[in-house]
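As you look at this complex, bear in mind that one protein chain is not there, while each of the others sits in place.
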Amino acid sequence: MADDFPKTPLIDELEKGPWPSFVTEIKMAAKDNAAPKDLLGLLEQSYDEKICHWKHGGIVGVLGYGGGVIGRYNDLPEKYPNISHFHTMRINQPSGWYYSTEALRKVCNIWEKHGSGLTNMHGSTGDIILLGCTTDELEPTFQDLAKEGFDIGGSGSDVRTPSCCLGKSRCEWACYDTMAACYDFTQEFQDEIHRPAFPYKFKFKFSGCPNDCVASIARSDMSIIGTWRDDIRMDKDAITDYASNGMDIQKDVVDLCPGKCIDWDGKELSIDNSSCLHCMHCINAMPKALRPGTDTGACILLGSKAPIIEGAFLSSVLIPFIKMEPPYQEIKDLVEEMWDLWCEEGKNRERIGEFIQRMGMGNFLEEIGVEPVAEMVAHPRENPYVFYEEYYEEDDEEEDGD
Amino acid sequence: MADDFPKTPLIDELEKGPWPSFVTEIKMAAKDNAAPKDLLGLLEQSYDEKICHWKHGGIVGVLGYGGGVIGRYNDLPEKYPNISHFHTMRINQPSGWYYSTEALRKVCNIWEKHGSGLTNMHGSTGDIILLGCTTDELEPTFQDLAKEGFDIGGSGSDVRTPSCCLGKSRCEWACYDTMAACYDFTQEFQDEIHRPAFPYKFKFKFSGCPNDCVASIARSDMSIIGTWRDDIRMDKDAITDYASNGMDIQKDVVDLCPGKCIDWDGKELSIDNSSCLHCMHCINAMPKALRPGTDTGACILLGSKAPIIEGAFLSSVLIPFIKMEPPYQEIKDLVEEMWDLWCEEGKNRERIGEFIQRMGMGNFLEEIGVEPVAEMVAHPRENPYVFYEEYYEEDDEEEDGD
Amino acid sequence: MVDLKNRITDIGPPHYEQFLPPVIKANYGKWKYHETLKPGVLKHVSETGDAVITVRAGGSRLMSIQKIRMICDLADKYCGGHLRFTSRHNIEFMFTEEEKIEPLIADLKALGHPVGGTGPGITSIVHTQGWIHCHSAATDASGIVKSVMDDVIGHFEKADLPAKCRIALACCLNMCGAVHCSDIAILGVHRRPPTINHDTLRKQCEIPNVVASCPTAAIKPAEVDGNPSVEIDEDRCMFCANCYTVCPSLPLNNALNDGVSIWVGGKVSNARHEPMFSKLAIPFIENNPPRWPEVVGAIRNIIDVWRGDANKYERIGEWIERIGWPKFFRMTGIEFEKVHIDDFKHAGLTYKRSTHLTY
Partner (left out) sequence: MVDLKNRITDIGPPHYEQFLPPVIKANYGKWKYHETLKPGVLKHVSETGDAVITVRAGGSRLMSIQKIRMICDLADKYCGGHLRFTSRHNIEFMFTEEEKIEPLIADLKALGHPVGGTGPGITSIVHTQGWIHCHSAATDASGIVKSVMDDVIGHFEKADLPAKCRIALACCLNMCGAVHCSDIAILGVHRRPPTINHDTLRKQCEIPNVVASCPTAAIKPAEVDGNPSVEIDEDRCMFCANCYTVCPSLPLNNALNDGVSIWVGGKVSNARHEPMFSKLAIPFIENNPPRWPEVVGAIRNIIDVWRGDANKYERIGEWIERIGWPKFFRMTGIEFEKVHIDDFKHAGLTYKRSTHLTY
């Protein structure tokens, strides 16, 4: 069967070299399946012509859900009929991307039966991406997966599939249980994940500490990043060990501390914890000697996104510190509050970060009932253009206004 | 005569305390002159009512000039007739604010004859401010001053009175002759100073080194700031002296160097001059040991201003380094080039900094014929929104466009 | 056909607990410290005294079910049937016995999967669909990623750089993934305004939405051959494709003008420096499939210059912040051009507002 593969001299070049080859993967799948075979041909043509051959999706999906499927058609359906429909399904990954081989094999079997046999493990939001499905097979694939306990993730103007770092499962620095929180929020917002009703997408990402191993501060509308507010735990002997093993503590730790709050006299390390910026660097550098404190929780930030349209944003601080205890009610209430406001006053295709910037963070806070604190800003305003809402009238000497 | 001063219990409070009192000054002038006496009354009334009693100026001035006089009328002319006109004249100070007592006494005499006898030594742009003149006396004051070699400075949409730090006259760090350059530019642009023809004001300020003792980077449309590009001069013995006199060179110099390019091993100081940011700090801290290099010149920056309207700006780099030799032709040519463009395309009341920001610095540079260099930016663009002006067409395979 | 009654919906993902390896489950929340046994091999030690070994292997992200099954075979053989993927799409094998390390690595090598990606090196490239699956791709994703990784795999396997170097690729300005905050980013860019398919536009697209979608107000409603359509002021277009996202009749894809740009200096972690955006380094490199040698070479150059000059722990953005952008351009030999100067909304804030310069 391998013999009737299309001639693909260009992409064959990508089977060479030491890094695992996606072309080899497609060829592996193409042995048993006509869709990947057509994909090889189409890709070769793209490589030759330097242009892609996919068209806008249109709305396809599974019953009752508005998201989770990305429709895709090629623009040469006669030439590549087996991928004339070639939709992707986003399958909500388990927290931390842990699998049993049993579960994973079941997914493979289902995808062998219904789809192209190609996947992304994983998409950059975190889903299992089942790559290439005809319209007819969407619903059957979904239900077969559902029977094995899997559900579809987000796409379109809904809550996108939340993701998290592995947190307490294998990391000594996790300041809260990211995997539990991610699972809990995902379950809580099932309806919002599956039925788009927002002005635009909304992403949650959960990182256990400021190292932010799921890039939440850059890629999620709500970033929940673990941190602590007591003192860094210290093992003095382990520090001595690092020093005697040749670590240049002054240069590699002290000089790089952004809080400028570590002192090292050649023997003892001391940290002025009141000035610590919780950046993690000293801990990262000396994992056997230093650890975050024990009064742990999370810092909640809002609004990061890619550049379209207002330019890229990083998330910015909403709550400097909060304890992370199930059922996380305070956070969920706040989320609902924000969504209500955003749904009411947000423009179409306006991410919450853009919305906050447009209405002004001060007004936003007022609407959602959160007190402004200095932790929310890099610095106070530099311009004197303050919109005071009230003023005194001559006659009444009382605050008045509009 | 002192007895018929108005009762001023409020402002009399400002005669108390150790700092020299402007109220005392006004009273001093009021002994011989009715205008300051009225000013006392008016000021007392302002202090009582917490509001000012001056009205918009209207256009007053001297013959043939469009600027240099700020018209001012009070809103209670019956009550304070001697200051019903109370214009200020801006007299162009000499470079570096040096005077002979002879010249200064002449100014006083003229001002005694024609005006209120009150001055600001100096205004914040740098002029001698003659505070309080009637409309009639403007021209006579001007001509009397002119006979003594003084001229009027700028106001309105013209070149404002340039100013400079004292530079080479008394400062060992001056990297070019600020007083000479300031004088030269002032003479060169006499017409532009006296006859407003720009979209808005344009200020020059000349500082001899990056300490910027005339605040040029914050308060001038063109900031000419001295700097050097060879090595910092070093006197090793003087460094040893500082150290033995108890200076903590590591803490006070090395740790504060923004280029992180100084090393101090307790005995020898070494500077990696290729990483020096020319901030002046090490030199400031050890003036007997360190000095700027000898290949000196200036960095030219554009666009600073107070907040109205686009928010405050600091000037930004236009020419990272240029030798400062009279007649400074290259700079003057560039200035004319910029003015032409700004006059043609600038909006009314749009400072050049705002203009550059509106049209884009890249376009601005293109128009004035300056090559873009990396020194002009804090960092390259973060957003991918590039306006390419040309593209290839299918048929011709040639760059095309609009 | 659909069994409406027994349909299962809104169950969410499977609970993670059932998938945890026993040692992970037993020591959940009890980990004390970790060490790196060698690149790609971590050892986490628990308060309980337990330890877990992790072997991290690179993959191609686009995987066939056939390959997934082979990987499952290895996880069955070494890890009691458990495995995980990382947030950057690497595959992690966990077990408690140190003696399994080398055999597993050998098996992975045999399967074509390198081990590495930890510590101060290069890990897998976060990337997107490209010509494999997206309609607005200005370049391919997987092909460039493969070509770059073939070249930098040494830094994946050896972790021999000053600090972590995170590379990302996105095939269009939507920047699915990590491009806007990566040490090195590869970004597909269009450079020709949309062509207007007037015939389909009036059927497929809502004209007011199309007009509203353009951030630079380049699109205006217009009548074309008596039918409602739009016209585009090409001078105002900066090729963001937002109009194309809302209207398929305005494609920007164009073989002659599409290509790739290179960005540097972003980071995500809060370690030391606050998170930073990537900044434009190379505005445009033509698409040169199948192996994009110019892109590969450009990245190699940036890595080599950085590696030669940076201090330990200094990520690319931190290094450039120390040496200054002028030096970055001088040292890498990249030409500074007009397009490097920001001219979007906050442009003025990117101008150099001091005399802190090197000469």
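Going by the order they are written in, the chains are A, B and C; count residues from 1 in each one.
The rule is simple: a residue touches a chain if its C-beta (ideal position, glycine included) is under 8 Å from a C-beta of that chain, and two chains touch if they have at least 3 such contacts.
In this text the structure is predicted, and so the values were computed from the model without any measurement.
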Among the chains presented, those that the missing one touches: A, B, C
Residue among A:49, A:136, A:248 or A:375 that touches the chain left out of view: A:375
Per the touch definition above, residue among B:60, B:76, B:234 or B:285 touching the missing chain: B:285
Interface residues of subunit C (partner: the chain not displayed): 270, 274-275, 345-346, 349, 353-356
Subunit A, residues in touch with the chain not shown (by the definition above): 210, 217, 225, 227, 229, 258-260, 274-279, 299, 301, 303, 310, 313-317, 320-321, 353, 356-357, 360-363, 365-366, 372-389, 391-394, 397, 401-402
Contact footprint on subunit B, counting only the chain that is left out: 10-11, 13-14, 16-26, 28-29, 31-32, 36, 39, 43, 46-47, 49-57, 63-65, 70, 72, 86, 88, 92-105, 107-109, 111-112, 117-122, 124, 126, 131-132, 139, 143, 146-147, 149-151, 163, 165-166, 168-172, 174, 177, 179, 183, 186-187, 190-191, 194, 210-215, 217-219, 225, 251-252, 256-258, 277-281, 284-285, 287-288, 291, 306-312, 314, 348-349
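We adopt the following convention: only the chains that are shown with their structure count from here on.
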Gap in Å, rounded to a whole number, between the CA centres of subunit C and subunit A: 13
Sites on subunit C at which at least two other chains make contact: 173, 175, 180, 215, 240, 254, 277, 344
Residue list for subunit B, restricted to those that touch at least two other chains: 382-385
